[in-house]
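I'd like to ask you about the structure that follows.
For this view, one protein chain was removed and the others were kept in their places.
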Amino acid sequence: MTTVALLRAHRRQPLLQALVLSRRSVVALLRQPTVWIPSMFFPLFFTALNSAAFQRATNLPGFPPFDSFLDFLVPATILQGVIFGAISAGTEMATDIENGFFDRLISSPVSRISILVGRLAGAAALGGAQAVLFVLILLPFGASIGGGAVTVAVLVATAMLLGVGIGGFGVALALRTGSAEAVQGSFPLLFVTLFLSSAFFPRGLMTGWYQTVAGVNPVSWMIEAQRRLLLEGFAATDAAVAVAVAAGIGVVSVGASLLALRRRLAEAPA
Amino acid sequence: MTAPIEAEGLVRRFGDLVAVDGVDLEVQPAEVFGFLGPNGAGKSTTVRMLTTLLKPTAGRARVAGFDVVREAGRVRRAIGVALQDAAIDPLMTGTELLRLQAVLHGIPRRHADRRGAELLERVGLTAAADRRVGTYSGGMRRRLDLALSLVHEPEVLFLDEPTTGLDPMSRVALWEEVRALNQERGTTVLLTTQYLEEADQLAGRIAIIDYGRIVRQGEPRALKSEVGAPTLLLAVDEAHHAAAVAALAGFGEERPAGPGEVAIGLEGGAARVPDAVRALDAAGISVNHMELNQPSLDDVFAEATGRRLEGAEEPAGGGGTPAATGG
Partner (left out) sequence: MTAARTAFDHGVAGRPLAVAAALAWRNLVGIRRVPATFVPAVVMPVFFLIAFSGQYRGIVEIPGFATDNVLSWYTPMAVLMGASFAGVGTAFSVARDLETGFFDRLLLSPAARGAIMCGSLLAGAARGLITFALVTAVGLAGGAAVPGGVPGLVSLLIAALGVATVAGLWALGLVYRIKSQSAGPVVQVGIFVGLFLTTAQAPLEVITGWLHPVARLNPVSQILELARQGFLEGVAWSSTWPGLAAIGGLAAVMLVFAVRGMRTLTP
């Protein structure tokens, strides 16, 4: 059954429609290895590289008491992967708009909001799956997860919320511009935000304006909280900070994408 | 003197697909030779082999007396080529492209600039010479492409669908240019086309190619007279179609025709039209339209392949739905 046929079958059931659409978005992604392979390869490549190049940095005064640089990099690896992967929710949405599938959806009796929910649920599922996958890949290379399953649960929850946050950002951009190229072009912006945080090195060892910027970047707060969880085991405040930052990003970008959806639909009768 | 273009049993396969299936050609000096066939018949593939861009799977070909595989370099010096869709760098100006082309052919700068100006004048692009090609119309691009292919005064000129996608006026202008070139300088021209009129207007001899094979070859006039009787074409209501065919059965052979049409090769020509009308009248058939057509190249094509060339293109888009239906 095609997506549109399924959606017709589920009319008046927005939740099921969202489920159908999120399943479609995940399947579409898995069918495009050129999208998801880089989202796994580049984070793993740089983590492998830096954990060997900078292992001795763990002895520097001011470095958090990690034994291995790999452990230190676990949250950053996941974050990178989620950024790489979740933006595809936006490019997919833009492609739908470009090739007319979006118009077919809104001309079918599907609930408007489920179009959005479907995309974002897909991005969340992908983010969570990536977190689990990265942990499973890094474990045999000697990564140790302090706090065990509870820490992993926090990492997964944060990754899912971030999936929504980054995905929502991409979707908002897609709805505004209708161009996959524009969404793709926003990628460096995300990368700059990531690098202007303490994701890959401790803030205490930075200097000058860079340290200042990293200090006010919420991404630093989130990642530092995750690292404390890895180091010291579960603590409610750290878990709360990590989840709260991700959720905050999510709320802002979902808001933006709702506005963008309303704008795009303003042309069509409700 | 050897023929400027000779091919013997030329074959090109792409995997399982046989694009060109044993083409024999002999083009005479100073001749305009037309290569006529529908899309995908193997015209461009043949041209790509003759112009050293593609290696033949089997067979031999010589252009300007040189083997296209073993003496590719010599062939390239002797030929000028304007390929389909005139791929021209949109960021460069006409003058710059002509200069680049001259460098590629080792023409000294002082000759190159004069020659470039002459050619631009000739194809009517002097005013646009220093504009970027991106701003040119389709017709201007084709004319510039023609000028580029002439920079080194080639002995043999290949034009691959030179007027596809052009409006009728630009098409006629290009035809005149090709004709003048051939007459003034005796340049041998091989042109491929899917337009009957183009082949009829320009070519001294034509070859009709279909599914990679040459099915007819010769002078257009001779080919047309071989088809024989003129075609009587009727438009009738769908309900009368079978009856009309039956009523005209004694007048000649039925020929391929469009929907709602009946075509008969009318033996005896125009003199038998009154008889045919009477036969239709006697059968009680009302005719919406009737014409008597002398054989055209399309009839030659139809007779050779059982299909019509003109109007045979599939409707654009195919009426399909967008690809992304997902799950």
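A few notes on this one:
We call the chains A and B, going by the order they appear; numbering starts again at 1 in every chain.
As a working rule, a residue touches a chain if its C-beta (ideal position, glycine included) is under 8 Å from a C-beta of that chain, and two chains touch if they have at least 3 such contacts.
Because the structure is predicted, anything quoted here is derived from the model rather than measured.
Of the candidate positions A:Ala53, A:Ile113, A:Leu139 or A:Ala240, contact with the unshown chain belongs to A:Ala53. Considering the full assembly, B:Thr52 is the residue among B:Thr52, B:Thr95, B:Gln194 or B:Thr305 that touches the omitted chain.
When the missing chain is restored to the complex, the residue among B:Ala30, B:Ala235 or B:Val273 that touches it is B:Ala30. Checked against the hidden chain, the listed residues B:Arg13, B:Arg60, B:His105 or B:Arg272 yield one contact partner: B:His105.
The set of subunit A residues touching the chain not shown comprises 34, 38, 41-42, 45-46, 48-57, 59-60, 62-63, 188, 192, 195-196, 199-202, 205-207, 210. With the whole complex as reference, residues 4, 29-30, 51-55, 64, 68-69, 72-73, 76-79, 81, 83-85, 87-89, 91-92, 96, 99-101, 103-107, 111, 115, 132, 148, 152-156, 185-188 of subunit B touch the missing chain.
Note that only the chains that are shown with their structure count from here on.
Inter-chain spacing, taken between the CA centroids of subunit A and subunit B, is 55 Å.
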